[in-house]
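Here's the structure we're looking at; comments come further down.
A single protein chain has been removed from this complex, and every other one stays in its place.
Let's look at subunit A:
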Amino acid sequence: MWIRSTLAYRVSFALTVVGGLLVTGLDFVAILLMFSQVDVLGGYALPEVAFLYGLSATAFGVADLAIGSAGRLGVRVRDGTLDTLLVRPAPVLAQVAADRFALRRVARITQGVLVLGWACAVLDVGWTPVKVLLVPVMIVSGGMIFSAVFVAGAAFQFVAQDAAEVQAAFTYGGQTLLQYPPTVFGRELVRGVTFVLPLAFVNWVPASYVLGRPYPLGLPQWAAFTPPLVAVACCAVAGLAWRAGLRTYRSTGS
């Protein structure tokens, strides 16, 4: 329904996609500006940073397209319109995901894929079948990990109501973090996004294998192949959080 309503205004849709490309593309322009002044950042050259950026942006774009609408949950909790979803005979989470499903978010994925494609083309890497296969695996698992963060954030909004920005800190903040090489950040921060909120498995850890870089925190080599497992675990935890959040829901009014 939301797809059809968006496509009803074709010119407007095209404009918002182009605009979206510009908005999300600017993140990468900022990185390009940095590299106009230096040759390496945290020991990583531009194609390597572009590889990290493309992976994180694409995975985030997939999650944003699938479940990004969950950011609006706080509004529904506050004004009581969540009740409408509760009485319908469909899973609430699926309805929240489909709520105002914004097809224009394909802009983010497009932009990420473009940067990723460019990075893969110019990277000086000995591509093996395993490395090639790992790229789509990273995007899918990364998308699942980011989706889990979106859902957990939505669950938190049942409790906090108007704290949508806390969720933004972890979703948009996480994506921004992963655009830069892990060597840029302090050890505690890297440890936190590896073991507590496992964002490092979106790109840092598996990309280290592809790029032949030392692993963050000296993780063993097989860690590069764990993102699917991490993704499934994240989704399970997020699912539990979602159910717990939904149980605490009290409608507005008396």
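We take it that a contact is a pair of C-beta atoms (placed from the backbone, for glycine too) under 8 Å apart; a residue touches a chain by one contact, two chains touch by 3 or more; residues count from 1.
Rule of thumb we're sticking to: contacts and distances are computed from a predicted model.
Considering only "Acyl-CoA dehydrogenase family protein", "Ni,Fe-hydrogenase III large subunit", "ABC transporter permease" or "RNA polymerase subunit sigma", the record for the omitted chain gives "ABC transporter permease", by its UniProt protein name. Among A:Leu46, A:Ala164, A:Val202 or A:Val230, only A:Ala164 touches the chain left out of the display. From the options A:Val184, A:Leu219 or A:Leu246, the residue with contact to the chain not on display is A:Val184. The missing chain, though absent from the display, is touched by one residue of A:Ile3, A:Val23 or A:Leu86; that residue is A:Val23. Interface note for the absent chain: among A:Val38, A:Val87, A:Ala121 or A:Val196, the touching residue is A:Val38. Mapped onto subunit A, the footprint of the missing chain covers residues 12, 15-16, 19-20, 22-23, 26-27, 29-30, 33-34, 36-42, 160-166, 168-170, 173, 176-177, 180, 183-186, 189.
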